[in-house]
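Next up is a structure, given as C-alpha cells.
Yeah, one chain of the complex is gone here, protein chain that is, but the others are all in their spots.
Chain nomenclature is as follows: A, B and C, assigned in order of appearance, with residue numbering initiated at 1 for each chain independently.
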Amino acid sequence: MQQTFRLVIDCPDQVGLVAAVSQFLADQEATIVEASHHTDQQTNRFFMRHEIKAESLNVSIESVKQAFKPIAEKFQMNWKIADSNKKQKVVMLASHESHCLMDILHRWHSGELLCDIPCIIANHPQLKQFADWHGIPFHWVDFKNKSKEEAFAEVEHLIQTYQADLTVLARFMQIIPGHLCEKLAGKAINIHHSFLPSFAGAKPYLQAYNRGVKLIGATCHYVTSDLDEGPIIEQEVMRISHSDTSEDMVRKGKNCEKIALANGVRYHLEDRVIIHKNKTVVFA
Amino acid sequence: MQQTFRLVIDCPDQVGLVAAVSQFLADQEATIVEASHHTDQQTNRFFMRHEIKAESLNVSIESVKQAFKPIAEKFQMNWKIADSNKKQKVVMLASHESHCLMDILHRWHSGELLCDIPCIIANHPQLKQFADWHGIPFHWVDFKNKSKEEAFAEVEHLIQTYQADLTVLARFMQIIPGHLCEKLAGKAINIHHSFLPSFAGAKPYLQAYNRGVKLIGATCHYVTSDLDEGPIIEQEVMRISHSDTSEDMVRKGKNCEKIALANGVRYHLEDRVIIHKNKTVVFA
Amino acid sequence: MQQTFRLVIDCPDQVGLVAAVSQFLADQEATIVEASHHTDQQTNRFFMRHEIKAESLNVSIESVKQAFKPIAEKFQMNWKIADSNKKQKVVMLASHESHCLMDILHRWHSGELLCDIPCIIANHPQLKQFADWHGIPFHWVDFKNKSKEEAFAEVEHLIQTYQADLTVLARFMQIIPGHLCEKLAGKAINIHHSFLPSFAGAKPYLQAYNRGVKLIGATCHYVTSDLDEGPIIEQEVMRISHSDTSEDMVRKGKNCEKIALANGVRYHLEDRVIIHKNKTVVFA
Partner (left out) sequence: MQQTFRLVIDCPDQVGLVAAVSQFLADQEATIVEASHHTDQQTNRFFMRHEIKAESLNVSIESVKQAFKPIAEKFQMNWKIADSNKKQKVVMLASHESHCLMDILHRWHSGELLCDIPCIIANHPQLKQFADWHGIPFHWVDFKNKSKEEAFAEVEHLIQTYQADLTVLARFMQIIPGHLCEKLAGKAINIHHSFLPSFAGAKPYLQAYNRGVKLIGATCHYVTSDLDEGPIIEQEVMRISHSDTSEDMVRKGKNCEKIALANGVRYHLEDRVIIHKNKTVVFA
C-alpha cells in the first residue's frame, strides 16, 4: 500500500470553501487519489475527504498542518490530517462467541485491516486460544466474580494502558456504562445482531423469529449511552423463510455480522466516517 | 397455463399424515406438479401444499373434495382445494400515489397476475384515468366530505358488492377500522413502506432518514386491527447512503414496495400462504 | 425540482485541475449541490461532475460557458454544462413485450423521470394502446414486410425527425446495424436480460436455465456495434433455485430488467454517466 494522507473536514457550507481547500492542495503539489464531498441540505453542513499521495508533497505533514490552520479557522472547520502509515491501535472486546473476533483477527493477520491490535479483553476465558495463536495479549475480566463497577474499571484501565485509538465490541455481551460511553465517544464500534432499529435489546434473533420477518440483518454502529441508538455505520441483511428455526437464523446472521463489522471498522480506520449528530457520513 | 388444483392443509403434526394424503392422491391418479411441507417445531403444527395437474384426475373436483373429507376429519385439518382456473376477485384500494396500483394493474393486464380486478376504490379521484384505461370501474369515496364511518361503510359495501376474495391496499392512506379488519381477516393485504417492525406508523422514509439507516425496505403483510403488526408475507430492501435525501429514499423505496406487494399478492393468489398465529408459512 | 446546472468533465489528471475548477465556480458564486470526482489510476484520466444551483449564478449559462472555455482548453477537457430545465428528448424503441416500456412510461408520467418522450417506435403493433393513453405518437415499423435496410432506414429517419437526444431500447428485439450504432454512440441505451457477460446473445433465460445458475440478472448498457459488449451502466440480480422453470425466470427477471433500465436511463438523463473506453464512470 502506498502511503497517503487523509484530510477530513466538516464545517458550515459556504461558497469558496472547496476552492480554498483545492487551491491549498494544488499549492502543495498534492496528488489527489480520492476526493469525496457531501452537503447536508437540511443542516447546511459540508463534509469533505481527500486522500493524497504522501510522496507528492514537498514538505512534512507537520508543515502541511501548520499551513492549513488559517484556512481551517477561516471556515470554522472540524478537521484532521491522518497518515495511512500511522497504524491505529484497536482494542478488541469479546465474550465467548468467536465468529466476529476471529473474522477481524484474520483480516488483520492477512493484511486486509491495517491497524495494530495491542490486546483482547473478554468477560469469558474461552477465546484466549485465538489471542495466543495471534500473539496478542489476552485479558480475562471476570464479570461474574467482580462487581460491574470493578469489572468496567478494569476494562477502562486496560483501554487506557494500551492507548486504544479504537475499541471494537465484537459481540461483547455487556452493556458499557454511560460514563465510559462518553469517554469513548466516536472511538468505540459495536456490532448489533439485528437490522436496527428493529429488535433492539436482547435476543434479536428470537424477536425476529417471533415476529416472522422475511429478512434478518446486522448493524455496525458507534457506541453511545443510549443503548443500540448510536450512529449507524453499516448494515447487512439476508433473506430467511418460515423453514429457518431461530438456530438457523443465528447461523445465517453471523455472516451479516462479520461483514457489517469488518466494513464498519475498515471505514473508520481509513478515516472514511464522519459523525454528524446521530448519523454518519461514510465516504465508502 | 395448465389448470391445476391446489390442496392446502394445516393441522397438528402426526405420524401417518403424509402417507395418508399421498396415498389419497395416488388413488386419484393425481400427477403432482409441486409439493411443499413444513413442520413448525415449536407448535408441532404441520403445513402442506400440493399442486396437482387437473387433467390427471379421473373425477370432478367436487368428488375429490367429498372423498377427502374423512381424511381431513381424522387429522383435524384446516384445508381447501382451490382451482387455478377459478380466478379470485381482487378489489384494489388506492389513494393518490399511483406506483403500486399501476404495477399491479400492469402485471394483471399482461397476464402475470391471474385474477379478476372488479373495481378500484380510492379516497382521491386522481387515479381514475388508470382505471378507465384498463376498463375497471372506479369508485371515489370522498373521505374529506364524509365522516370516517360513512366513508368506510361505503368501502365495505363496495367490497361486498363486488364479492372480493382479496382486498389489496396499494398505498391506501387510511387506517381500516377494527371491525372491517376482522371481516377481512386473511383476505386483505397491505404494503407498508418500511422494513417492519422498524418505522411502523406514519412517514417511515422520514423516520429512516432521521435515524440514518443504511438500508431501507418495504413490507407486504396481512391487515389486522393492530396497525402494521399483521403477519408478514414478503419484504424487500435496498441500500442507501448519506447522499440520499428523504426524497431520494421515497423514489428508491418505490421499487421495493412494488416488488414486495406484487410477490405477496401473487403468493396469496396461488394459495402459497398459510397464516399461523401472527406469522406466515409461504411456499414460494 | 430546483433548477440546476451540471458541469461534467473528463480530462488527463493533473495537479491544479480541481483548484482551477473550484476557483472558477467560487468566482461565479456557484452553490454546489453535489460534487463527485474520480481518477482512473490505470489511465490517469480524471472525471468530475458538479451540480450547481442555477439561481446562485449571477450570470447566464451562456456567459458561464464562455468564461469556462479557457480552463477547459488549458486542461484539454471533454466537458459540458447541462441545464436540468432543458428536458432531453427520449425516443423509445420497443417490440411486443410491454414491461420495460410501461415501466419507463409510468416513471415519466409520474414525474420520476424528467424528460420528453416524443415518440415510440416498435416492430410490432401491439403496444400502440400504451402510447395512445399517454398521448405519445406511435410508429409501427413493419420489419416483416420490409427489408432490414428499409426498416432501419425508417427507424433512423424517425429518430432524426424527433431529434432524439437519447434512444432507449426497451426490449427491442432487433439488432441495430453497425452504422446506426455509430451514429447513436453514447446516445442509445439497451437492456439485456442477462447478467452480462454471461449469456450474451439470444434467449439468455433459457441459457441460464440450462447452465443451472443460482442467480439471474439484467444489464443496462450503451449500444455499440459489438453486440452486448457496450459499456455497462447498471446491473441487477435476483436469486433463483432448481424449482424455477425457465418461465419463472422470465417473470422474475423482468423485475431486474425494469429496475436496471430505469436506473440506467435516469443516470444518463441526470448527466451522471461518463463513458471511458468500454467502461463507464457513474456518479450515482
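What we mean here is this: a contact is a pair of C-beta atoms (placed from the backbone, for glycine too) under 8 Å apart; a residue touches a chain by one contact, two chains touch by 3 or more.
Since the structure is predicted, the reported quantities are computational estimates derived from the model, not experimental observations.
Trainee: Looking at B:V18, B:L227 or B:A284, which makes contact with the chain not pictured?
Mentor: The single option touching the absent chain is B:V18.
Trainee: Write down which of C:C119, C:L196, C:M249 or C:V265 is the residue touching the left-out chain.
Mentor: The single option touching the absent chain is C:L196.
Trainee: Which of C:T4, C:S22, C:N190 or C:Q235 sits in contact with the chain that's absent?
Mentor: Checking the options C:T4, C:S22, C:N190 or C:Q235, the one contacting the hidden chain is C:Q235.
Trainee: What chain C residues would touch the chain not displayed?
Mentor: Within chain C, the residues touching the omitted chain are 38, 40-41, 47, 195-199, 211-215, 217, 231-235, 237, 241-243, 245, 278-282, 284.
Trainee: In terms of residues, what is the contact footprint of the unshown chain on chain B?
Mentor: 15-16, 18-23, 25-26, 29-37, 39, 41, 56, 239
Trainee: Over the whole complex, note the residues of chain A touching the chain we left out.
Mentor: Spelled out for chain A, the touching residues are 34, 98-99, 102, 106, 109-110, 112, 133, 243, 251, 254-255, 259.
Rule of thumb we're sticking to: only the chains that are shown with their structure count from here on.
Trainee: Which chain has its C-alpha centroid farthest away from the centroid of chain A?
Mentor: The most distant chain relative to chain A turns out to be B.
Trainee: Under the over-half criterion for shared residue numbers, do copies chain A and chain B use the same patch or different patches to meet?
Mentor: Result for this pair: same.
Trainee: Return the distance between the CA-based centres of chain B and chain C, expressed in whole Å.
Mentor: That pair's centroid distance is 35 Å.
Trainee: What residues in chain C touch two or more of the other chains?
Mentor: 34
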